[in-house]
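The other protein chains are all here in position, but one chain of the complex has been omitted.
Chains here go by letter, A, B and C, matching the order in which they are written, and residues are numbered from 1 within each.
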Amino acid sequence: MSDITALEERLTFKQRFARFFFSQTMLLIFIVLFIAISIASDKFLTSRNFFNIIRQSTVLGMMACGMTIVIIGKGIDLSAASILALCAVVNVMLQKYGYFTSVTTAILVGTACGLINGYLIGKVKANFIIVTLGTQILFTATALIISGGRNLKSRPEPLFSYIGDESILGIPVMGYFLAATFILFGILLHRTISGRKLFATGLNERAARVAGINTSNIIMTSYIINGFICSVASVVLTSRLPRVRVGTASEYLFDVITIVVLGGTALTGGVGGIVKTLVGLGIFAIITNGMSLLGIPYEFQQMIKGIVLVLAVLYDEFNRRKRLLY
Amino acid sequence: MFKKLTIFIVLVFLASFAFAGGGQEAEGAASGEKQITVGFSLPFIEDSPYTFPFAESLRREAKERNWKLIMTDAGGDINTQSNQIEDLVSKGVDGIMIMPVDAAGIVAVIKRVYEETDGELPMICSNVMPDPPELDELIGFAGPNSYLEGKEMGKYYVNYLRENGIDKVNYCESQGTAGYSAAIDRHNGFLDAVEELGASDMFNLLDTQPCDWSPDKAQAQTENWITTYGDKLDMIYSHNDGMGIGIVNALQDAGYSPGDVLVNGCDGQTQAVEYIKEGWMLFTVFQSPAEDAATAMRTMEKILGGESVPYWNYMETPIINGDNAEDYLPIVTELWEQ
Amino acid sequence: MKKSANTIKNFIINQKLLFIIILLIIILSVVDRSFFTFRSLTSIIDHITINGIMAAGMTMLLISGCFDLSVGAVLSFTGIITFLLQPYGIFISVIGGLAAGTGIGALNGLLVVKGKINAFIATLGSMIIFRGLGLGLSDSTPIKGRIEGFTKLGQGSILGIPNPVWILIITYIAIWYILKYTKFGRNDYAIGGNVLSARLTGINVNLNSFLYFVVVSFTAAIAGLIYCSRVNTASAVFGPGIEMWVIAAAVLGGTSLFGGKGGVIGTIQGVIILGIVERAMVVFNVDTNYQTLVRGLVILAVVITDTIVSRRQEKGYMSESFGARAKTN
Partner (left out) sequence: MPKNSLLLEMNNISKSFPGVQALDDVSFHLNEGEVFALVGENGAGKSTLIKILAGSYKSDKGEIKIQGSPITIRGPKHAIDLGVSTIYQETSLVQDISVAENIFLGRQHSARFGRIDWKAMYDESEALLNDLSINLSPKTIISRLSVAQQQMVEIARAFSFDAKIIIMDEPTAAITEEDTANLFDIIRRIVKKGVSVIYISHRLNEIFQIADRVTILRDGKTVTSMDVKDTDQKAIVKYMVGRDIGNIFGDESYQAEEDIILEANNLTRKGYFSDISFTLKKGEILGFSGLVGAGRSEVVRALFGLDQLDSGEIKINGRKAMIKNSSDAINKGITFVSEDRRIESVIQGFSVRENVTLLLLEKILNNAHLISTRKERELANKYVEEFSVKTPTLEQLAMNLSGGNQQKLALARCLSTNPAILILDEPTKGIDVGAKKEIHTLIKNLAKEGMAIIMVSSELPEIIGMCHRVLVMHEGKGMKFFSKEELTEENLMHAAVGNV
């Protein structure tokens, strides 16, 4: 690798530019798509549509933040969506005891779910895919049992629906939730000790342990945080929907993973970041929204999503190699 | 070490089965000499708010008759369902009721079981009719007629528009999960009704999308429809209440007022009936899971009792609209929010 | 730790799944007389054929260090193509279906091997794409089977044993043989274990890895044929979430998700366990509300014990932190 070592020092402007250009692939894709769609549909750049996009991507975005953390810790949480569902159900069922109770309980439940995952993966060291696969089924089932699978009626309480419907300074309240989450997670991940330790753990657990990092705690924490943010997302979700049911969330899982990976966070752990995820979310959101604006039939929407995912990652990989040349 | 392992596994199994299955077993033993056992194969509990009250009612009905009821959940997979039906046969039940995951796919297993048991074992379909609907191997069908429901809804819209002297509407259709027969039936039923009433030119389809019976998908979809078509949008034909509710919610967010866009539902869920009261929804078709379950059990009881039953045993699916919403509200509330 | 003691212990530990199966069968037979009959036992096997066949292919792929989320999509897509081609006769339709399904595997292979995309993303992508394409082609409505003989494949039986079971047996013997007695199979372990040396010893890593993807989707395609022949229908929504079931079964059978270890003998045991659990639901008359719960619990229980046991096993001769024996990856 001495070659790379040597060239680092002698970067011409052209090289620096190329380096930047090729490292910001996804951002470029986002911009291109943005322009393309706004040309294709005149409805795209309306404030109402902007509202829709934010509304529709808030929950996904919040979950994506949590997932980013888990994936950077060299894991993945297939139970995220089920946690969302479980919390939503709990939240709605307890609303009759007041919103404070219901929301806090929901958040506690979500965190507890994260704890279960974290304990089994971090401490017991069981395989994370199978564990979260198991808990996914477990949480969904629990949600079903307590909800009786009914369309639970979320009694819209002023403050509560306020989150879902109102807007401040022309930006929906949910938007602020989204922004807050991203900023918070950005700081947590890139500016705190635990964040740094998480990266170390994700890159090389053994070295991290030698460096005095209690890796099993770090991993456990990452899942707990994920559980927590899922529960918060569930509150936002329930505030938006008059009715909640378990099926609600099950679709979200792969979308969330797609978003994170689109952003460029590597499933191999230790590489990635919140900003990347934000870009990923952007791409995902405008594609989904753009397609339904253009009235593309459902089945093809799915297909296009898939194709875009693959192409985007291909293109990124291609540029990664390019990048090494410069 | 291996001992520990074994013990652990055994415990987990027994534990999970015990607390999960214990209840029924006891009940079964309670009754006297000839214990009747019936099986019911459900399609996908998780994804439908309908099947839960339905299952509850089934249990109640079984208790009343002091039957032992074995229910299975196919998790939305037709092959799993076929397997479970065969499992029920191996378990040795006296009769099987089937709510098919897939109308066409279910036929094969029905035929298979019929052959294996030389037609000794009575089977009926419930809620979802097989495709083709008339099967020699099947004793009959019990439940709603989702095709007729589709027609009902079509008819209602046509009449409503004619009464109000509206001669043309631009509408979007929010479908049930793509590929599921209820969705297909309600889609076709609607169109056929419109056809038969010679009102085809009254309805101009803007867009049709499957929203998977899911309120939030329908809500998101509607938000996009509103953005795309704006005031052109006069009516949204929804395949069930869940989606209808999502649609109404989207309309409310977008600052519409009741009646601006005609929305319907199907099932008669509480929220929907409330929306009808408030004028957000035009009407819904009341398909009571309890009644549905009861119909199935009644039919099966007759069959086991040796009575002959007609092939088609339809349940009542009355229309709920502004006029009778008040009266239905307590009924549906009791039913869904139990 | 004593070597001999070790080997005995390992034998038991390695055979733990077998013991579990026997245990389950005993428990179930005690609870329910109708359980321990030829018919009921064969039906258990008969029911796991579809997932089982896919699990065999998946095992091969997992050993090489990759995995495939698109098997469910392959399954349904194969069925759709097969039934769309019905007018051209059984032969063409079946071949067409198999080709289409296997083609998806080839695509995955290319994306992963040539495009260097992470297998998770590549196969997730093609899962979405081909479920979608399936919906599109089938116009979102199930297609009915019209060929007479075709249902025999999934519903007929030879010597009282259902055809799918025969296919299952053949698949497992074939893949077992390939993994043990052919270079193609041995390279699988080499690639999963240490790509570097695999390359150095002149193994064509790219070609092999590509082929493992083809194999897994081929098995999935066959499973797809059986599937739609059993229900004599094809639909894009067939086999929801089946990919996870399949991977779980393989891992349950001791195949490592990170490559280099495993085999189909373990996998079939994993498959059977999950199959018996399904039956147990009916035997114990598990309340529908709890059936999913039980599934989850079982998976968790097995993976936890598996982890604990294998860690105990490790301690016998090597500590993962033993620098001098650090694996090179």
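Assume a contact is a pair of C-beta atoms (placed from the backbone, for glycine too) under 8 Å apart; a residue touches a chain by one contact, two chains touch by 3 or more.
None of the values given here were measured: they were computed from a predicted structure.
**Q** Considering the entire complex, write down the shown chains that touch the omitted one.
**A** A, C
**Q** Out of A:Ala36, A:Ile168, A:Ala207 or A:Leu311, which touches the unshown chain?
**A** Only one listed residue reaches the unshown chain, and that is A:Ala207.
**Q** Tell me which residue among C:Ala190, C:Val231 or C:Val286 touches the hidden chain in the full complex.
**A** Result: among the candidates, C:Ala190 touches the missing chain.
**Q** Can you tell me which of A:Gly73, A:Gly227 or A:Gly270 touches the chain that was removed from the display?
**A** A:Gly270
**Q** Need a quick check: the contact residues on chain A for the chain that isn't drawn.
**A** Counting over the whole complex, chain A touches the hidden chain at residues 1-10, 187, 190-193, 195-197, 199-200, 203-204, 206-214, 270-271.
**Q** Which parts of chain C are in contact with the chain that was left out?
**A** 1, 180-183, 186-187, 189-190, 193-194, 196-203, 260-261, 315-319, 321-328
Assume only the chains that are shown with their structure count from here on.
**Q** Testing understanding: with touching defined as stated, what is the shape of the graph linking the protein chains, line, ring, star, complete or other?
**A** Topology of the interface graph: complete, with all chain pairs in contact.
**Q** Between B-C and A-B, which chain pair is linked by more C-beta pairs in contact?
**A** B-C
**Q** Can you give the whole-Å distance between the Cα centres of chain A and chain C?
**A** Computed from C-alpha means, the inter-chain centre distance equals 29 Å.
**Q** Two-or-more-chain contact residues of chain B, please, as numbers and ranges.
**A** 45-46, 178, 210, in rising order.
**Q** I need the residues of chain C touching at least two other chains; which ones are they?
**A** In chain C, residues 135, 140, 236, 289-293, 297 touch at least two other chains, as defined above.
**Q** For chain A, which residues are in contact with chain B within the complex?
**A** Against chain B, the touching part of chain A is residues 41, 43, 46, 48-49, 52, 55-56, 140, 144, 148-151, 153, 164-165, 237, 240-243, 245-248, 250-251, 289, 292-293, 295, 297-299.
**Q** What part of chain A is in contact with chain C in the complex they form?
**A** 78, 120, 124-127, 129-131, 133-138, 140-142, 144-145, 206, 254, 257-258, 261, 266-268, 297-307, 309-310, 313-314, 317
**Q** Residue numbers of chain C touching chain A in their complex, please.
**A** Chain C residues touching chain A: 111, 115-118, 120-122, 124-129, 131-136, 140, 236, 244, 247-248, 251-252, 257, 289-293, 295-297, 299-300, 303-304, 306-308, 311, 321.
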